[in-house]
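Just one protein chain is left out here, and the rest sit where they should.
== subunit A ==
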Amino acid sequence: MLRNGTGWTEATIHSSRWNSTNAKTLFDYASSKGYEMDWELGNEPIGFTGVFKGLNLTGAQIAQDYADLKALLQTYDLYKNSLILGLSESGVLSPVEPEFLNAGGTKYISALSTHHYYFDGGRGKGTLQDFLNATILDSFILYMHRFQNFNFTPMWLGETSSASGGGAVNISDRYAGGFLYLDKLGLAALMGVDVFARQAICGAGGPYPFGNYTVLNKELRPNPDYWLSFVYKKLVGTTVYNVTTDKDDRNLRLYASSARNQNGLVLYGQWITNDSLVLDVPQLSNKQVTLYLLKEGEPGNLESATSRLNDQQILWDTHLPVANLRGNHTSLPITLPPYSQFFIVLGSDQSKSK
């Protein structure tokens, strides 16, 4: 069952304390329907002074509001054990975050949630090169160190994508978008994130600028990042391993985890230069190897709106379940093309994956 996290608040202009009346209406309704849900209180408090014209909420006040939320949720059988996510802040530099945590906010949240975008893509900002840039990819490492410094776990990325402002037009929803997605998935898992919520599943095609980074296009059909998400979901397990290489290269981004639902491990990542890449894994050279290589749908055009898996078009028939993946059985060392996103499953029989 998909569980739903809802951002919610209503701040009145008469007082800076959260008025829970409308939330209670929502909880009454949702619980009467038996909807299992988890909850957030407000979105990106650093923006409140702008959104609510001068309302200045301190972290301490917000902590009190979360205490009220938690107390209210306890009165519902269905929600007394729901997760409460906070602060849903826009980054890790907001003064509200340490204020909130030091004021006892830690007692009321199940996970500390922040948002991340590599840069602002609104109003036509962002170029293809920004999506192939190791320095931009590495900036997320500093973000995670700051996130770790709050000393609160679990950590969630409650809203995250390549570029804010709805995404970089004609890039964030294309094959190249995957380079600012897959790398973050790998780094986030390695550096402490428990849940990574990709902004957004759909919503393209509207008049408002939040639809350039959706995983489904305006016809609700898969963009390349949908297939990247699907492949990731089917192959990558929950145990994270450390990866090292014999030479450093910031353009080679590699991550590893247990293989989902099977023995073995999956080595995944991306290569963002114009050369071919040859990878060997000496400790596993005698194991069966299955490759899942995602490349742009139109060869040579990294801004393709479609992608290919192991050099084949990925098709989905509407109304039918999404078909099982099939990878290419091969052996080490593996040669990969320039600008590629890949998953290499090592060490078990890969004739069928679920």
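Rule of thumb we're sticking to: contacts are C-beta pairs under 8 Å (C-beta built on N, C-alpha and C of every residue); 3 or more make two chains touch, one makes a residue touch a chain; residues count from 1.
FYI, contacts and distances are computed from a predicted model.
Q: Name the absent chain as its UniProt record does, using one of the following: "Calcium and integrin binding family member 4", "Neutral amino acid transporter 9", "Peptidase A1 domain-containing protein" or "Transmembrane channel-like protein".
A: The chain we cannot see is, by its UniProt record, "Peptidase A1 domain-containing protein".
Q: Looking at the whole complex, which of A:Ala67, A:Leu128 or A:Cys202 touches the chain that is not displayed?
A: With A:Ala67, A:Leu128 or A:Cys202 as choices, the missing chain is touched by A:Cys202.
Q: Tell me which residue among A:Asn56, A:Thr135, A:Asn151 or A:Asn242 touches the hidden chain in the full complex.
A: Reading the full complex, the residue touching the unseen chain is A:Asn242.
Q: List every residue of subunit A that touches the chain not included in the displayed model.
A: So the residues of subunit A touching the unseen chain are 1-11, 22-23, 25-26, 29, 33, 35, 38, 40, 42-44, 47-48, 51-52, 88, 154, 158-159, 185, 189-190, 192-208, 210-211, 215-216, 218, 220, 222, 226, 229-230, 232-233, 236, 238-247, 249, 252, 254, 256, 258, 265, 267, 273, 275-284, 316, 318-322, 333, 335.
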